[in-house]
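One protein chain omitted, others in place.
Which chain is which? They are A and B, in the order written, and residues in each are numbered from 1.
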Amino acid sequence: MKEKIHPFHLGIILYMNQVGIGLFTMPRLVAETYGTNGWIALLGHYFIAAINILLIYLVFKWSKGQSIFESLEKVIPKFLLFPIYLFLIAQWSFLGVILARYYVQILQINNFQTTNAYPFIIIILILTFLLVMKGIYNISKVTTLLFFFVIWIVFLGFWLIPVWDAINFTTFIFKGSSENLIEGSINLYSSFLGYELILLFLPYLDTKRKNFTGVFFGHSLTLLIYIYTCIMCFGFYSFGQLLETLYPTLVLFEFIEFNFIERIDALVFPFFLSNIIVTTTIYFWSALEVSSRVLPMIKTKWLLIFLMVVATLATLKVDIIRAIEAWIYKLTILEISVAFGLPLLVLLVLFVGKIKNKKGTI
Amino acid sequence: MHVFVKIVAVIFFVTLITGCTDKRIIEEIAFINLMGLDLVNKEDYEKNRHLLVTASIPQIDPAAEAKRELIFTNAKSDKEAMLNLSRKTNRTIVSGKIKVILFGLDLAKNGLNENLDTFERDPIFGRQVKIVIANGLAHDVMKPEFAEKPRPSTYIDKLIEKETKMNSIPEALLFQFQRDVADDGKDPAAPMITYADNEVKIDGIALFQNDKYITKLEPDMSRYFFFLNGDFSAGAINLSFEEKGKESPVQFMYSALKNSRDIQVKVNKQEEIDVTLTVNIVGSALEYNGNMDLGKAEDQLYLEKKIEENIEKKSIEIIKTLQTNKVDSLGLGRYVRNKLAYEKWKSMDWQNEVYPNINIHVEVDAKIKDYGLRT
Partner (left out) sequence: MSFFRFLLKDKQENSQRESTIHKQKQKPTLEAIKQEFSNCDDLVEQSFDQIGITILFFGHLIEPNMFNRDIVEPLTSIRSEEFHSLMERKQYQKVKTSDDTVQAILKGYVAIFDKKETYIVNAFGPKERSISQSETESIITGAHDSFVESMNTNISLIRRRLNTPKLKVKKFAIGDLSNTSVFLLYIEDIVNPDLLKELENRISNVKTDIVADSSMFVQLIDNSPHSVFPQFFTTERPDVVVNKLASGKIAGLTDHSPNAFTTPTNFFEFFESPDDNNQRWIVGTLVKWMRYVAFIVTLCFTALYVSATTYSYEIIPQTILMSLAESRDRVPFPPLVEALILEIALELLREAGVRLPTKIGQTIGIVGGIVIGQAAVDAGLVSNTLIIVVAISAISSFVIPNYILSATLRIARFMLIILAGAFGNFGLVVGLVLLIIHLGSLTNLGTPYVNPVAPMHPKDLLLYFIRPPHGMKKYRPTQSISPEPDKRQK
């Protein structure tokens, strides 16, 4: 792979990876967790994630664009790394499949209530497979196209302006929350997750370019979209109503009507497939990157099929929304630990490597 | 690239084996256009929670003589009603195209929360469904079919839509109604219609306290309600007032109105709340049969004064009605809330104790923009 990913595309990948189903529940989660005007708290999440991204930046700088696996394997013997690798493979494959399942579940609230969910999941996995097999450079191109394929949805918000009323915001800040703060913030933080996979992108970045400007651009774009959505919802719903609405963003679209088309939620929600495809693709791609470290002799095609089949079969029983949300919650906690732990581990290893090198030279 | 070909093949295969149980082909569905919910027998309702559910479905078969199918049933909820109703028609009943939901007066008095809850939960309902209260039974409003008018469902829908545009009844879409029910600083209001003298017509504004119907405003008062309710443009108002040298009251038509309203809330040291509603109206004088000369500036000023007095009087009347009935349909609570600390707001009983006793002033500023083509 001689092509390197341009910082702009890196940003777009990050954005598409972060924004997903979380967007639909976020305004309610924010209201539940932080109360009135809770959207301000998103800034806090943003900064925590930004600090984490800085850690990844340090990794990038110290290792000079080297793959983190190479850095790790230089210092730690491979058999010690295998458990970590296996954990990462499982974690990321499960996340990929569970997110696809979550999307299909919500899709089926509206349409195809009684149809078996598997054709939908299989289709999503096939599209993911197709995309992963094309390699990371093509993934970045396709992601950019998919970004433009869905970004117009943002402008639909303008049709809500007539019913949007600033009085619904209230002047209270962080009052009337009803949910456990920690649980709520973890759920909310899952909407920012996705940046941790930048770690695996490092060898595909051009060390001469300002890659992390791109990353922060994507990260800020995510925040912008989230805050925009929340502001739309907080002005559209009264606070009490927002707490009652399960998927506030979806209902927002239910409200928009044109002369020639009504109820555009039925059209808009399928479009979010592109965000889901990108998210599952990036997770499976990451799992695949790790797997080919463990089993370098096997063709990536079969590895990927194996990962997908195993992850799907393992989550066979996770087919109702309650179970899926519980899984996502647990996976989110694990993923947050990965997001902070993995760069710290690599930094440590790089540090040790440096000391060893110095000793070696002396 | 062979992979691509294979995958297209696989997708088509998956496509073919999918069981299509969720098809709703448009000619095979009966989309309810107008739904009415009634509480017929109060005792029965308390025991069995039985509602009379009436559904009006446009007939698409050109062979059928009637323009719509009207079917009704007794059921515990609108969901159960769907099951019952579907036994009465050859098509699958769906509720995704409901435009208007009519609630009977007795049901509205009993509270609408339970019913609204199901509408809110079911994703198939649009949020632009209009909530309308029937003065009497919804069933009675839906039943008559007029030869000279369009399908009753379309008729009611269009009637409400037009009147909302003219600002004589409030817009009460499902989502707005829910928003106001869930908001602790505002109570919902909905249009009311009635069937009387062989015609279906607008019958004022139904005022709610949370989800319970309390009272209504007569149609001739609803215009004044709108001056207080918010900004609007369009609509007209007919004023009549005494004038020297005229035996019968003078008629004054004030039309092409542009209204802007402002609310100031003052809380003094004794925690007394004082609300001032400032209403600015600009309109044209199109009909006037009094002695004044509309072409003269001082006479215009005099008439403006008259208009202001008139509107202020009626507005105070409306506010008194609202306060005595403890309905905050103007949403004053939201403005008061913004002036108070969170704990203070939560600790007081706005609706029942504070609201009926606060001072509300109305200041009207009316301007005659033009006076037609005659001096």
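Going forward, contacts are C-beta pairs under 8 Å (C-beta built on N, C-alpha and C of every residue); 3 or more make two chains touch, one makes a residue touch a chain.
The structure presented is a predicted model; accordingly, all values stated were derived computationally and were not measured.
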item	value
Identified contact with the non-displayed chain, of A:L130, A:L197, A:C230 or A:A311	A:L130
Listed residues A:S67, A:T144 or A:S220, member touching the removed chain	A:T144
Chain not shown: contacting residue from A:L267, A:I333 or A:L348	A:L267
Candidates A:K299, A:K330 or A:K356 - the one touching the absent chain	A:K299
Absent-chain interface as seen on subunit B, which is shown	1-2, 4-5, 8, 11-12, 15-16, 18, 20, 22-27, 29, 31, 33, 58, 60-62, 94, 96-97, 99, 124, 126, 154
Interface with the unshown chain - residue positions in subunit A	6, 8-9, 107, 111-112, 119-120, 123, 127, 130-131, 134, 138, 140-146, 148-149, 257, 259-264, 266-267, 270-271, 273-274, 277, 297-299, 302
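The definition used in the following text is that only the chains that are shown with their structure count from here on.
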item	value
Subunit B-touching residues of subunit A, taken from the complex the two chains share	109-116, 119, 122-123, 126, 129-130, 133, 163, 167-168, 170-172, 175-176, 237-241, 243-245, 250-251, 254-255, 257, 262-263
Residues of subunit B touching subunit A in the complex	3-4, 7, 10-11, 14-15, 17-22, 96, 120, 123-124, 126-128, 175-176, 178-184, 186, 331, 334-335, 337-338, 342
